[in-house]
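Of the protein chains in this complex, all but one are displayed in their positions.
Chains here go by letter, A, B and C, matching the order in which they are written, and residues are numbered from 1 within each.
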Amino acid sequence: MVPITTLHYLVVAAALFVLGTIGVLTRRNVVIVLMSIELILNAVNLNLVAFSRMWGNLHGQVFAIFIVVDAAAEAAVGLGILIAFFRNRETINVDEIDLLKW
Amino acid sequence: MSERTKEQANVLPDPASYVQGTKLDKLTHSTSNLEFETPDHPYLDSNELIINMGPQHPATHGVLRVILKLDGEKVLGTECVIGYLHRGVEKIAENRTYTMFNPYVDRMDYVAAVSNGLGYCQAVEKLLNIEAPPRANYIRVILTELNRIASHQLWLGTHALDIGAMTPLFYTFRDREEILKIFEKYCGARLTTHAFRIGGCQYETYAGFEKEVKNFLTFVAPKIDEYETLLTTNRIWLERTKNVGVISAADAIALGVTGPVLRASGVKWDIRKALPYANYADFDFEIPTGQNGDTYDRYLVRMVEMRQSLRIIEQAVNGIPEGPIMAKVPKVIKPAVGEIYHSIEAPKGELGYFIVSDGSTQPYRLRVRPPSFVNLQALDVMVRGMLVADVVAVIGTLDIVLGEVDR
Amino acid sequence: MLNYIMSYLGSPLTPGQAGNQFWALIYVLIIFAGVSVVVMAMNWLERKALAHFQIRLGPMRVGPHGLLQPIADALKLMLKEDIIPAEADQFVFWVAPLIGLLAAFTVYTVIPFGPSQAVSDMNIGILFMLGVSSLGVLGIVTAGWASNSHYPLIGALRSSAQMVSYEVAMGLAVVSAILMTSLNTAGTGTLSMIGIVQAQQQQGVWFLFKFFPLGAIAFVIFAIAMVAETNRAPFDLAEAESELTAGFHTEYSGLRWSLFMLAEYAAMLAVSAIAVTLWLGGWMRPFPNLLSGPAWEFIFSLFPGLTFAALAGFTFLGTIRMPSHSFFKIQRIGLGVFGLLLAFIALVLFIIAIAGRNADGSLAARTREGIDYVYWFMFKVAIFMYLFIWYRATWPRYRFDQLMRVGWKVMLPISLGVLILTAIVGVLVK
Partner (left out) sequence: MNPVLNVGAAPVATPWFFYGLAAAAVISGLLVITRRNAVHSALALIITLLSVAGLYLMLYAPFVAGVQIIVYAGGIMVLFLFVIMLVSIERSVKERQFNRIWPVGLFASCALLALFLSAFSKGKALLPERMVQLAEGTNTEDIAGFLYGRAGRMGEYTFAFEIASLLLLVAILGAVIMTKKKI
């Protein structure tokens, strides 16, 4: 069997990244859009960790941790906006969120 | 209205005068918290929830159904649906003779059957204008007070269980058992005792009755302390009961709440003192009152009441006179045309019987004023704005028995 | 071939690592079976202990003193109809108990029962453990949601909020214990479960007593948070019977419900194991440094046998005290046999203790050491299990807002303060 190289990980990450972008670009449900963003961030993390392994230093892993922090902040704020929005408009569809004020 | 009841109405003190530290003009019914609170924010409510608590629910003390309107966990309003245990007791009374109806009253508040019987017998006695002999009255007082302790013990156990403390339930039931044993020895039944008859008691006390009651007094006093060590200063118990289900004295009076619930709000109103029946006037005892009208005060009031009941029983047992136990009652009870309202202090509050006689052997109309039913009205006032867990605590503290609410 | 198998099985066992997949699999199976048996025993013990707290007898009918009650319960639950509500989300409803169970059992892969009695010694052991045990909340949340009913939904919301809140205080308390592991000459701590116990061994003190009272405070915080984390009384709001009928598992029945119970008890054992590992010296016997030497070693190695002997003694006492009525004949025989079994185990343990009293690396000595390690670990965990029952019998239930207030406004600041003070004291001591 072929030994697993960095390229294998990069392909998996690319697949996850593309799935994430498809989710962001096509879904209407904001919750699922946010989840797709998490998918994208995970793909990036996987890339970083794979490169970290490839070069044999830990900068990539440290960056991955920063991205996890960022994802936590993003999820908290994003879901906060979502709840506030749902209270006002009773919808969580992203294509109905098209006004800057009401 | 017959002459006697008019006289009684004149004697009846104004409950408002018993309020401690509250000015009379403030005793108007405050409606502010009786309306459904509309949320003062402009948002649509995303998480308003209607929950159907009961009739099959572990903490509604029977078949009470409470419809809760919740905002998250906060109670916006309640609606009680009752009648699942309705047996038409009042209607049955119209088709039974006065004597035949006597056992039925035990089935209303089955936790305090003796009190129910006492109230009914005394109401009919009043209608017949007869008096039970003193020895019968002493026996009645002893049994009724024992029953008050039993009822409070059952309340304490289930109330604590509702709040999450499992253990007190078993302790209280262990001690309640001793009371039920005395009942069983006296009249052969444990729960629906049918202990009293119109005009006095049917059964003479059994041999060793006094001794057993005295033994019980020495047995149960430390047990009540035991309950208190488990709960009174327990931090979680204090947090769960203090400032929970607060009802002001004014609201309590306006809603007709009686019994320990009323007394915990600071109103010193106890029919045993205010309008002494049987021979309560002979005994020396105190009426405990609370200040805050919260669940903790109601707990304390009931705990003190148990001890006061012990005092009454002790005096009664020591002073029990010899003599007949039955007054002269006609074989066929046919009261004169008239109506009567007689109320006693049942463990849960004022238990009243309103009997209209048309001169026949059966009541023309019998109406019961059950304390649980009236107290249950206060539920909505007490739980609005509180949390779901408090609804359970308040239902427990109101000490309702659904047999009595639905009749 | 035989040589190959022997060499495969005999490959060197590094501490905490099971050597090879075969032994890892054996360990996993032992732990899975062991935890299941302990959970069943806990079920019986809880019912009995709770009953005696409450002046009852508890189960008495199935087997002598209800000893076979857990088996009867398990049989009943397995044979019960498995009801899935019509409006429920079938798949999620089906998968939810499994999530909780998986989370609870995965934790055991890093619990060290002894220096080499563990499935694996992960470099990030405690982190892994906290992470996996926090997955348990997912099972509860999905169960509550999938039931499509109001009580489970409220129960699920309560429990998720509760577990997430208490995880913070719990994590900070754990961090303060991990900080203590770094107070050595090298200045580096460890996240490995085995490393944490070894650090306590090196520093010669259980972290409970380290920097008194800082370690003790952190331990108390953890001990409270772990009760909340496992949804046990007085923090059992998620399944508060008197309020939410049964909380998140109201709609569950039969085997699926029993999976929730299994997960709950397994999680209780797991968090107790964390507490024991972090603060109570894990597998170490009391006073390993103060009372060292072969004589003390021998005395302490008698404890497992003594425990079983005491249990056997109680059992024989029960046999004697049983009413002499023909109705109790079979029960008496059963209890007697059970007592004999316990006595036999005690005898075997004594023999091993005596045979392996010289720490010469022989098989007997290694077995004796292994038994000692596992015994002391389980003994400490058992104390926590008893505490769980005791709490349940004693205290009323907290209300939701009070629970949150305690979690965020009391436990969190205290644990933060303890963490900072531990760091300061650690630097000063150095």
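Keep this in mind: a residue touches a chain if its C-beta (ideal position, glycine included) is under 8 Å from a C-beta of that chain, and two chains touch if they have at least 3 such contacts.
Quick caveat: nothing in here was measured; it's all calculated off a predicted structure.
Shown as candidates are C:128, C:222 or C:265; the residue that touches the absent chain is C:128.
Mapped onto chain C, the footprint of the missing chain covers residues 4, 7-8, 11-12, 17, 19-21, 89, 91-92, 95, 122-124, 127-128, 130-132, 134-135, 137-138, 141-142, 144-146, 153, 156-157, 160-161, 163-164, 167, 188, 191. What chain A contributes to its contact with the hidden chain is residues 1-12, 14-29, 31-32, 34-36, 38-39, 42, 45-46, 49-50, 52-56, 58-59, 61-62, 64-66, 68-77, 79-84, 86-87, 92-95.
Just so we're on the same page, only the chains that are shown with their structure count from here on.
Between the Cα centres of chain A and chain B there is a gap of 63 Å. Within chain B, no positions touching two or more other chains are listed. Looking at chain A, one finds that none of its residues touch two or more other chains.
Only residues 50, 53-56, 150-151, 154, 158, 233-234, 236-237, 240-245, 392-402 of chain C touch chain B when the two sit together in their complex. In the complex of the two chains, the chain B residues touching chain C come out as 49, 51-52, 57-59, 73, 160-167, 169-171, 174, 230-231, 234, 236-237, 239-240, 387-392.
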